[in-house]
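With one protein chain removed, the remaining protein chains of the complex are shown where they sit.
First chain written, first letter: the chains are A and B, and each begins at residue 1.
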Amino acid sequence: MRRRGARAAVAFVAVAALSACGPAVDVSQPAAPLAGVDMDGRHHDLAELQGSVVVVSVWASWCGPCREEVQPLSQAEQEWGDDGLVVLGVNFKDHPDAAQRFVEEEGATFPSVVDADGAISIDWGVTGVPQSFLVDREGEIAAVRFGPVTDEWIADVVVPEVQG
Amino acid sequence: MGIIGNALTVSCGILALAAAALWLARREQWARLATVLSLLAVLAAVALMEFALLARDTAVDYVVKVTEEALPAYYRFTALWSAMEGSLLFWLLCLAIVTVAFVVHGLHRLPPRMLGAAAAVLCAFVAAFAAVSIVASPFTLAEGSIADRPSPLLQDHAAMGIHPPLLYLGFTALAIPFALSCAALLTRSTGAAWARLMRGWTVVAWIPLTAGILLGAWWSYAVLGWGGYWAWDPVENASLMPWLMATALLHVTGPRMRSAGWRPWAIVLGGAAFALVVLATFLTRSGVIQSIHAFSVSPLGPLLLAVLLAAVTGWVVLALHGRSLFHSDARAAVLSRQTALQINRVALALVTLIVLAGSLLPTVVLAVSGDRLSVGPPWYERTLAPLAVVLLVVMAVGPWLRWGADSVRSLLGRIWLPAVTAAATSGVVALVVRDVVLALAAGLTAFVLVSLVVGIVRRAPGRRRRAGALLAHLGVAIAALAVVGSGIGAVTERTVAVGQTVLAGDTSATLVSVDRVDDGRRDIAEARLLLERDGESLGEARPQLRWYEEHSTMLAAPEIRPLFFDDVYVTLLDFDPVDTTATIRLAVNPLVSWLWVAGGVAVAGAAIAAWPARPRRGGVPSTRSTSGHTGVPDTAVVGAGGAAGGAA
Partner (left out) sequence: MRRWAVGLSIAGAVALALVGILTAVLAPNQRGDLAREVAESLRCPSCVGESVADSSAPVAAAMRAVIDEQLEEGRSAGEIRAWFAERYGTEVLLDPSPLAGGWLLWLVPAVIIAAAVILIVTRRHRGRRWIPLAVTAAALAGVIAAWAVTSAAEPSGSHSPTTAEGAAPAVGVLRDAVESDSGDPQLQLALARALDDAGLLAEAEQHYAAASRLRPLDTDIAYLHATVLVRDGRPVDAVPALERILAIEPEHTPALLLLGTILWEGGVQGGEELLERFMELEPEHPAATEVRELLTEGRT
């Protein structure tokens, strides 16, 4: 009885110590299909982008932090586009006008597939917006980013994938 | 001001520590003085903080953290317990009040050694929580913690002024059964006075706990917008476990129930109830468990864990010291009141253990193997349902069982009236509603109701207390009925334009308009809808969405139209001011309002049963020889001879 108590106490302490760790990320599994029409009516399909490194970024105009990542993403595409980096947005459950305004205000240069009912994002396992996925040249998910994409993330995670 | 507040808290801790030592040293006069002074110190600290809050004295960090310019005075007052630091101070105040109440009430009722031991334990807790309150002092906040503002949810509903104080009162009052448990183990003795106080203080804790938990359920039902009242959230569970223990304790310590091994049960349950309270405090304030009720992560975790471990270890050491109390003869006939009571406490203990397992398993598994698990309502419902059925059946039939050996034949002869009513009710409800579980729950309620009527009508000694206890049982039965009924609802979620209708079951809501108002503190969108059922108008509903700019938080304010058999529950989920469309969630929730009535009935029943008798005789009227034979259901919740009155 007392030994069990001691073990429970150890578990408690361990729990208290570990409570700060972040969500586990499942990496290197094939990316889910992503095909659809962007806000200007052009068709995009991730399957056709095999051979490129793709950052898939899920965003919505009603999400405040999403504004922070437009700049880093647009810049990264301009800088590394020639080396095979493609940025493909997914506009999650949004009002078309509001999304259009968002793109204009933030000056997004990358296209975004419209995911009006959210089905594509759910298929990708999106837990909240913004959330981004790094898809490697073989079409596998190499990294997942919860929250807005930053210049650091691009430098530390995306660029090595592009160069490697 | 911050220095004075901290000094008061520190002096409360030192005085309480001194009081604990003095109680153990049996210097009673001085001990009493120190105990009362420690209360006065924390009272002064709380008064100081309340003054700062009401005057919005921005020199105090905590005031800046929890209040804002436009906050009404009521929510400034309640802001004391809206963030962690203040809530710990308030907790300390409740504990100190309970300690003094116990000492004053127990002074001439308990043997001095017993009183001293129990008071010493209580004072030690006051000292421990004073230390906690100094580390997380609301007078001098740690850097950076000012930014974590409390959710506007806590500044938006009148229940904020009642729900937390009730729970704090109930939780802290459970420290007394713990202290009494320790005192019994230390002195290796119990006795009639001990049992009376144990019971009385358990009732004093049980009533506000029951009311507080149900008020919390009602609050979440009324504001969260999804129409549920219980989410099996780890923190909700943390408040449920002490309640379950207190309920079991009520059924162990009644004078008439002291049979079949009651003493070890009373001692263990008394210890477990408050240990679970401290565990709850630890869980809500350490950041170990994610929950909407949890305060943000803090360095308090280890300190509270230390308090928890000290309390549990101390109790275990005392239990080894006083292990002679655990020997008892638990034998009773299989069909007897004793067995019913035993099933009751075992089942309640099992429910508590399973809830504890469900609350802690995900965290433990994560720590041990790194796997993430979720435990949600479906798990609790499935796992606890068999035990709930056992508890409810025993609750209904138990009061009809005789002490000592009973026989099936004689039992059937006594319970035919409620049984027939129950069967008929089940049949009718099943024919009308076509739901088996609901029909059975209705039958159970009818059974308890008839038992209550019989208990009131038939004259027998101890009638008032018996009726009170049966009334409390009726409350539980109605609550079970409401819980079962609330599962058969209809929900529809739809985006509609003005002039369009949402339909759920036979109830419809037609959108008339969407308006926007800004009241300075928040930006409110309000949908105006016409409710209708079977061609009858049910009036208008005006659910709102409130945007709190300062907190960047959106809160729903659903509109609830309570009818006799169900609630029409309308939530505004989203709106589009350009197209004047609104996304409306329309739900019909059967019997939910019965749950609030049930809570009132149960609390009233417990109060009636436990209200101290006029001091005709010191003891309790003995009805044991008569009740079983006159065919009167008898829950024998016979009260505490004055504990409740003294403390209330």
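In this text, a residue touches a chain if its C-beta (ideal position, glycine included) is under 8 Å from a C-beta of that chain, and two chains touch if they have at least 3 such contacts.
Being a predicted model, the structure only gives us computed values, none of them experimental.
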* Asked: Of B:L350, B:A460, B:I524 or B:V597, which residue touches the hidden chain?
  -> B:L350
* Structure fact -> Of the candidates B:D61, B:E85, B:D406 or B:E532, the residue in contact with the absent chain is B:E532
* **Selected from A:L34, A:V70 or A:V126 as touching the chain missing from the view** => A:V126
* Sole contact to the chain not displayed, among B:N6, B:Q500 or B:T553 -> B:Q500
* What residues on chain B make contact with the chain left out of this view? -> 225-228, 231, 233-234, 290-292, 330-331, 342, 346, 349-350, 353-354, 357-358, 361, 365, 371-379, 381-383, 385-386, 416, 419-421, 423-424, 426-431, 433-436, 439, 443, 487-489, 491-494, 497-503, 508, 510-513, 528, 530, 532, 535, 537, 556, 571, 573, 585
* Asked: For chain A, which residues touch the unseen chain?
  -> 24, 26, 32, 60, 62, 92-93, 117-119, 121-129
